[in-house]
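Worksheet: the structure to be examined is printed underneath.
Only one protein chain is missing from this complex, and each of the others stays in its spot.
Order of writing sets the chain letters: A, B and C. Residues in each chain are counted from 1.
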Amino acid sequence: MLLGPSLLVSAILFTIGVVGVMLRRNAIVLFMCIELMLNAVNLTFVALSQVLGLGGQVMVFFVMTVAAAEAAVGLAIILAIFRHTRSVDLKNINLLQG
Amino acid sequence: MSGQTVFYILAGAAILSALLCIIQKNPIASVLWLISTMFALAGIYVLLQAQFIAAIQVLVYAGAIMVLFLFVIMLLNLGRDTGDLRGMPVRLAAVLVAGGLLGELVLLARVTPGSMALLRGTAVGAGTPMASFPAGQAGAAAPGAQGVVGAIAEPLFRTYLVPFEITSILLLAAVVGAVVLAKRKL
Amino acid sequence: MMPIDLQTPSGVTLALLPEILVCAGAMLVLMVNAWKHHTGADSRLAGKVALASLIPAAAALAWLWAGGAEPEGRPFMVALDGFRFASLALILIATAATILLSFGYLEREGLIAPEYYSLLLFAASGMMFMAGAEDLMVLFLGLEVMSVSVYVLAGFNRGSIFSAEAALKYFLVGAFASAFLLYGIALLWGATGQTGLSGIGERLAGGELPLMGKLGLGLLLIGMGFKVAAVPFHMWAPDVYDGSPTPIAGFMATGVKAAGFLALVRILYVAVPDAASTWQPVVAALAVASMVVGNLVALSQRSLKRMLAYSSIAHAGYLLTALWPGTRLGAGAVVIYLAAYVLTTVAAFGILGVLGKGGERDVTLDSVAGLSKRHPWLAFALTVCMLSLLGFPGTFGFVGKWAILSGVVGARHILLAVILVVTSLISAGYYLPVIMAAYMRDAGAEDPLGGRRFDRAGVVTVAVAITVILVLGVLPGSVLNSAIEIAGTLVRTGGSSLVGIGR
Partner (left out) sequence: MTFSLLAALPQVGEMTVATGAARWVWLAVAFPLVGFLVNGALALKRPEAKTAVSVVGTGVLLAAFAVAATVFVQLRGHPPDAPIIVSLWSWIVSTGMDIQFAFQVDQLSVVMLLVVTGVGSLIHIFSVGYMRADAGYARYFAYLNLFVAFMLVLVLGSNLPVLFIGWEGVGLCSYLLISFWYGDKANADAGKKAFLVNRIGDLGVLIAMFLLWWQVRSLEFVTIAARVPGTLPVDGGIIIAITLFLFLGCVGKSAQIPLYTWLPDAMAGPTPVSALIHAATMVTAGVYLVARNSVLFAMAPTTSMVVAGIGALTALFAASIGLRQYDIKKVLAYSTVSQLGYMFLAVGTGAYVAGVFHLVTHAFFKALLFLGSGSVIHAMHHAYHATHSHEDAQDMRNMGGLRKYMPWTFGLMLIATLAIAGVAPLSGFFSKDEILAAAFGRGETHKIWLLFWGMGLAAALMTAYYMMRLMAMTFLGDNRTGAKEREHLHEAPWIMTGPLVVLGLLSLIGGVINLPAFFPAGPHHVLDGWLEPVVAAASRLMPVAMPHGATEWALIGGAVTIAAVGLVLGWKLTLANPIPTAHDAPEDTGFARVLFRKYYVDEIYDALIVRPLVAFSRVVLWKGVDQGLIDGVGANGSAGLARALGWIGSRLQTGQLGFYVVVFLIGAVWLLRTVAQ
């Protein structure tokens, strides 16, 4: 059933996503790392749904919808900031502070 | 080749692609490696008997969402971005913190179907949403049949009707929001 | 009593009527937008439609509440109890106030895009789904509806780089936190086989949470901690409030935070009351950190907007303290404090909105100097807000703090009570100078408002809020009673013993 190994892979992918979020300065790539984290969670859902029933797979479906919605809004926000700074590098995006 | 071997190969591919995705300086390369991860995951889903999810993983996730990313990167002409990674000290800090996180999450590897036996017997019992709808017996279907589209559609439109409707609102709100922000002139 | 069968589509429709009507309102606004889209009057019209569409939602809520709607059989997907109704009422109040305060603000700032109101209503419906969720999936999706809308609203001032930055920061950290929340839901589901909150509660009754469940609960708390801006998941809040249009900053500080806390109460009190030994230390630590950091950093702020942002972090700490006991009194204290906080904060951000322009980033103590001379009523309202936030006796804020302290002391956590009192003493250090400046410093040659005025909607909103703060500060009895009664409905549906009771 590969439950334990699947959960482990999921945890590793989630952590890689987290590392990516910390490491990257490009807003789009950073957002991709968040997508990676969502994918890792999906793996957990699918793995657990072997034991707990199809509910998990339905949830994956919802997560994909959420990811799509977030992608639409997120990329729009990134476009908006690009219009102001001509860059999506987070090191330039720190006017608000203190 | 046994299923187990395939699983480990796919898992290795997924992790490797993910790692490459986060360390590639070129955003386009990152996107491609992320898509590679998603394909590997789709393979794992098939092994875990979630064929439908595997299909939409490829179609929706890798196919649609990631293409949108690629499109925006191309649109903004960010392909040649360099020096995108944070400096060495941050990398060290990131690895340390992530090590702590993984150290906690890795405990999940110990979970086995056996340790969840208690739940398995009651998974589709009186307490689950799935059994709440008289017709919603899909959960009781044999594992082999779980990949069938109908088996997912059934709970989706019955048990999970409310969340499903909420996703429609979510998508509408996202579309309105994206238009408001991205349109050049309102 | 009005039993509603949540298993049937018609029952669910009935139970979700307030949410559905708010969504319908949002779509109605969109349709109005399609024809009227250009002038300030169009924007105002959209606002009025949005406001009007809250009325049927409120009526539906009142009908459900007064009729004593309750689930036939087990609760399913959506809760039907006094606590949900009170939650929805709070969210509707925050939304209505935000709409009223937005009329004048949007015109003044030239933000003529009627989609604003539709997004506001979408966000409100998300909050309502979230706060009334009986199922983790509904909770997550409600949270996403709310978040996606608020991300956009934060960046609504498209001409301002600050607004864009606020949206980006809020979005990136928010999506990041959502992933944690989702992981938590997955693991909690994995540990219990349930996504229904009362189902989880029943499964856990009397037993111990397995490790997977504990990790799930932890991840869930991280995600929710982000939404309510609890330290150390708070870093986004000051920047995002700072950059967002002021009514939206107020909406984030009130609606988003209220929805977060109400959902958190439901999760902790209905799903995992028996794991209190797991979550109580975490909640206590987050509470202490939020109170200390929020209040200390607020001391060093010059900009009033940022000061209010840090103050809202501190208030998240107070609310976490209220949450801690796990008793009926604890849930009641959250409701009562939220009510006080929402009213006060809405009014405070409303006043902030007329004190400055272009996002109010430059409003400092100097901007309110001598306010009492030229605008005595505005100065008075500001004073009441500050005193209520401070928890001064005679204001609603004091009653809220009183309720929190009663709950915490009743559950025998004296240290938490002491820290709450000490940190709210510290908060005098930044609330009082505002009053000082308004009354005791001389105004400059120019009118501090520079000709800006509240329109009628703004005046009415702030006046009503201030009146309620004062009246309930002096006569809080009935509200306190009903808050505890409301909390009772939640604890009963939990169906398991709560920590504190029975000791």
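By definition in this document, a contact is a pair of C-beta atoms (placed from the backbone, for glycine too) under 8 Å apart; a residue touches a chain by one contact, two chains touch by 3 or more.
Note that the coordinates shown come from a computational prediction; the quantities given were computed from them, not determined experimentally.
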Neighbouring shown chains of the undisplayed chain, as defined at the top: A, B, C
Touching residue (missing chain; options C:Trp65, C:Phe140, C:Phe156 or C:Phe233): C:Phe233
Full-complex contact with the absent chain, from C:Leu182, C:Leu221, C:Leu389 or C:Leu490: C:Leu221
Given C:Ala41, C:Ala59, C:Val421 or C:Val460, the one touching the chain that is not displayed: C:Val421
Which residue of A:Leu2, A:Val29, A:Ala67 or A:Leu90 touches the chain not shown here: A:Leu90
Residues in chain C touching the chain absent from view: 169, 172-173, 176-177, 180, 211, 214-215, 217-219, 221-222, 225-226, 231-233, 235-236, 238-239, 278-279, 281-282, 285-286, 296-297, 300-303, 306, 310, 325, 327-329, 372-373, 376, 392-394, 399, 402, 405-406, 409-412, 414, 417-418, 421-422, 425, 428-429, 432, 436, 439-442, 474-477, 480-481, 483-484, 500-503
Interface residues of chain B (partner: the chain not displayed): 86-90, 93-94, 97-98, 100-101, 104-105, 107
Sites on chain A contacted by the missing partner chain, in the whole complex: 18, 21-22, 25, 30, 90-91, 93-98
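Just so it is clear, only the chains that are shown with their structure count from here on.
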Which two chains share the largest set of C-beta contact pairs: A-B
Whole-Å gap between the CA centroids of chain A and chain C: 26
Chain A and chain B, separation of their C-alpha mean positions in angstrom: 8
Centre-to-centre distance between chain C and chain B (centres being mean Cα positions), rounded to whole Å: 31
Touching two or more other chains - residues of chain C: 137, 141, 144, 148, 151-152, 155, 158, 167, 187, 190, 193, 195
Residue numbers of chain B (touch at least two other chains): 105, 108, 110-111, 116, 119, 123, 128-129, 160, 163, 167, 170, 173-174, 177-181
Of all residues in chain C, those that touch chain A in their complex: 137, 140-141, 144, 148, 151-152, 155, 158, 161-162, 164-169, 171-172, 175-176, 178-179, 182-183, 185-187, 189-190, 193, 195, 238-240, 242-243, 301, 303, 306
Residues of chain A that touch chain C when the two form their complex: 14, 17, 21, 27, 30-31, 34, 37-38, 40-41, 44-45, 48, 52-53, 55-56, 59, 62-63, 66, 69-70, 73-74, 76-78, 80-81, 83-85, 93-98
Complex interface listing, chain A residues touching chain B: 1-20, 22-26, 28-29, 31-33, 35-36, 39, 42-43, 46-47, 49-55, 57-58, 60-62, 64-73, 75-80, 82, 88-89
